[in-house]
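The structure appears below as C-alpha cells.
Just one protein chain is left out here, and the rest sit where they should.
Our next item is subunit A:
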C-alpha cells in the first residue's frame, strides 16, 4: 500500500527550538510547572494545619528548605513572566472604550500591574496587622 501523503509536513518534536519566538511560547507554557509545585506546597500546608501544631511547624520548616525556596523563587519569576504576557492579551481580546475612544493598550497593561501591586499591599496588611 502506498504511504499516505499529506499536505501538512510532519512536525518534529523539537520544532519549537528552531525560533526564539517559539522558545518564548514554550517558556510561557512551562510557567505552570513551578506554579504546580507552589500549589502542591499550599495543599500540604492546608493538611498540616488540620493535623495540629507540630505538623504545621514541620510544614513551616519544610518551606525554609533552600531547595523549596529556590523552586518557589522560580515560581515567583514565572508568575511575573506569565503576568507580563497575559496583560498584553487583555487590550487585544477586550478593547475598552471610554467616552467613545479606545483606551490605549499601554494604559490597560499599566492598570493591570497596578492591580498586582494592590494585591501585594493587601497581602502586606493581612500578614502584618497586629504584629
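In the analysis below, a contact is a pair of C-beta atoms (placed from the backbone, for glycine too) under 8 Å apart; a residue touches a chain by one contact, two chains touch by 3 or more; residues count from 1.
Just so we're on the same page, contacts and distances are computed from a predicted model.
Student: Since a chain is absent, check the UniProt entry for it and pick the matching name: "ABC transporter substrate-binding protein", "Quinol oxidase subunit 1", "Putative aldouronate transport system permease protein" or "Fumarate reductase subunit D".
Tutor: "Fumarate reductase subunit D"
Student: Could I get the residues of subunit A that touch the absent chain, sorted low to high?
Tutor: Residues of subunit A in contact with the hidden chain: 11, 13, 16, 26, 29-33, 35-36, 38-43, 45-47, 49-50, 53, 56-57, 60, 63-64, 68-69, 72-73, 75-76, 79-80, 82-83, 86-87, 112, 115-116, 119-120, 122-124, 126-128, 131.
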